[in-house]
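Report on the following structure.
Note that one protein chain of the assembly has been removed; the remaining protein chains are unaltered in position.
Up next is chain A:
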Amino acid sequence: MKRTNKHLGIKLWSILSGSILIFLVLYMNIYIFSKGKEGLSIDFLMDMPKGFPLGTDGGIFPAIIGSIYFTSIACFFAGMIAIATAIYLNFYCTNKRIYGGIHMVIQSTAGIPSIVLGLFGYTFLVVHLNFGISLLSGGMVLGIMIFPFIEVKVEKAFQEISKELIYASYALGISKAYTFFKIILPICFGEIISAIALAGGFAMGAVAPIIFTGGVLYAPEPKGIFSPAMALPYHLYILIGEGISIENAYKTAAVLLVLLLVLNSFSIFIGLFRKVE
């Protein structure tokens, strides 16, 4: 009897904290979905923003398309340089100092707040390189933001492959490139895709990097990578920040969450698949 009393405090503490955690997770999602599903219709998804001030009426079609473009550009850009960097660090780099140096740079980048990246993107990409406020500038800044995340995950995946397999391949005189495409890539493919999908989720929800570099209040669906675009989270921010339409803000938030869930389900699905194996 005494023993149970003795640890009552810590028991209560942990159970209380656990319940708070579960409550928060459920509350956040249920709140957004229950508020957002009222009045959510195909028209809202497929229509242009209308009304005055803009956004009080109509839909969010250009914002959905814009968000998808931003995310794809970011994923493509970040995926390419992150995978290349991971390959280099794991299979080509032999100098310890270069290895350490590149890691140091990547870790420092991971620590840069997204708004500062936006600041950099605005001055360097938009003004100096003259890309303008465009899908390309916004996508690149988002790409730089998620680059460290993908790089670390991909490198971890490479390191988990047994070294014997790789050395055996080298010992047979097979080139590194061939080894990579025939042995390493098939093993890691799922993990690479899931890392990119997760990072894409971060990119899709981010506002700070695109405020100055790619997102605008209103634009039709973008025609090319040099045209500006709307983005769901930015549109959402404007709707609430300017107090335009709370009702539409809830709906936009619900749509954004659904898109993110779809993106994240990729990685969950791949994770499940791997466990079955």
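Everything below uses one rule, namely that a contact is a pair of C-beta atoms (placed from the backbone, for glycine too) under 8 Å apart; a residue touches a chain by one contact, two chains touch by 3 or more; residues count from 1.
Methods note: contacts and distances are computed from a predicted model.
Protein name for the hidden chain, per its UniProt entry and selected from "ATP-binding cassette domain-containing protein", "Transcriptional regulator, PadR family", "Phosphate transport system permease protein" or "C-deglycosylation enzyme beta subunit": "Phosphate transport system permease protein". Here the missing chain is touched by one residue of A:G66, A:G139, A:G205 or A:P222, and it is A:G205.
Interface note: of A:S41, A:Q107 or A:Q159, the residue touching the hidden chain in the full complex is A:Q107. Summary of contacts with the chain left out: across A:I65, A:I115 or A:V258, the touching residue is A:I115. Among A:I146, A:L236 or A:I270, only A:L236 touches the chain left out of the display. Against the chain not shown here, chain A presents residues 3, 6-7, 10-11, 13-18, 20-22, 24-25, 28-29, 31-32, 80-82, 84-85, 87-89, 92, 102, 105-120, 122-124, 127, 144, 147, 175-178, 180, 201-202, 204-208, 211-212, 233, 236-237, 240-241, 246, 249-250, 253, 256-257, 260, 264, 268.
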